[in-house]
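These notes are about the structure you will find just below.
Heads up, one of the protein chains got dropped from this complex, but the rest are sitting where they should.
What follows is subunit A.
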Amino acid sequence: MGTGCVTTKPVIEARGLDLTFQTSDGPIQALKGVDLAIEKGEFVSFIGPSGCGKTTFLRVIAGLEQATGGSVTVNGMTPDEARRERAYGYVFQAAGLYPWRTIAGNIKLPLEIMGYPRSERDARVEKVLELVDLDGFGKKYPWQLSGGMQQRASIARALAFDADIMLMDEPFGALDEIVRDHLNEQLLELWARTEKTIGFVTHSIPEAVYLSTKIVVMSPRPGRISDVIDSPLPRDRPLGIRDTPEFLAVAHRVREGLRAGHAYD
């Protein structure tokens, strides 16, 4: 599934991407002239002020929104083809677990839909629950879990099937700083273990710098990319790395990029 790409080609590539929403108040240009290439195994964060089109861009990649200009390819296919090939797992801002299913049942949902054999489902559930550090919680219902645990369950749900891309839209936006740190560490560990390509939307500069190999800074009206920063940080990152000068330098550059985006208004 979705692995037919040539490794030298970017996994995700956008060229001159435009997207204009037709609303009752007239057209809204959400994305304008977006160029971006994401290589296999990269961890790319999208950061920018509210309304700059981060979610929209992620949705275009996922084939949930149609570009009105330019092109996007995912694994060399159109986003819609990639979606039909089940090339990616998408994690929304809200966990969105089905309240009538247990955690294990929720994780099985994509497996049932994609027709994984019954015998394989339980093994996969076990595996991903362990990946997100939720072993033993399979039989619980969502309301019995904290918000952070629910969000981890929704990540497990996106990991359960063999998609090599993960798209995550502010998955930790609603969580407190400590839980967030912990989840960030886990996410990095998980990324290292699974070698997935990750697109990650966030509002937090430290989070973006800590997680990413590439940081995409966006600015609003119309939404476009104002800076792309390839992180000089090593892939192996203890939490303490956030106090190093290299880290602070990258964070500084992201902040400058965001400020420039605002000043443009």
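We take it that a contact is a pair of C-beta atoms (placed from the backbone, for glycine too) under 8 Å apart; a residue touches a chain by one contact, two chains touch by 3 or more; residues count from 1.
The rule we apply is simple: contacts and distances are computed from a predicted model.
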Listed names "ABC transporter permease subunit", "Formate dehydrogenase subunit gamma", "Cytochrome c oxidase assembly protein CtaG" or "Transketolase", with the criterion being the UniProt name of the chain not displayed: "ABC transporter permease subunit"
Given A:26, A:99 or A:136, the one touching the chain that is not displayed: A:99
Option from A:90, A:172 or A:191 whose C-beta touches the chain left out: A:90
Residue numbers in subunit A that touch the chain omitted from display: 62-64, 83-84, 86, 88-90, 92, 94, 96, 98-102, 109-110, 112-114, 141-143
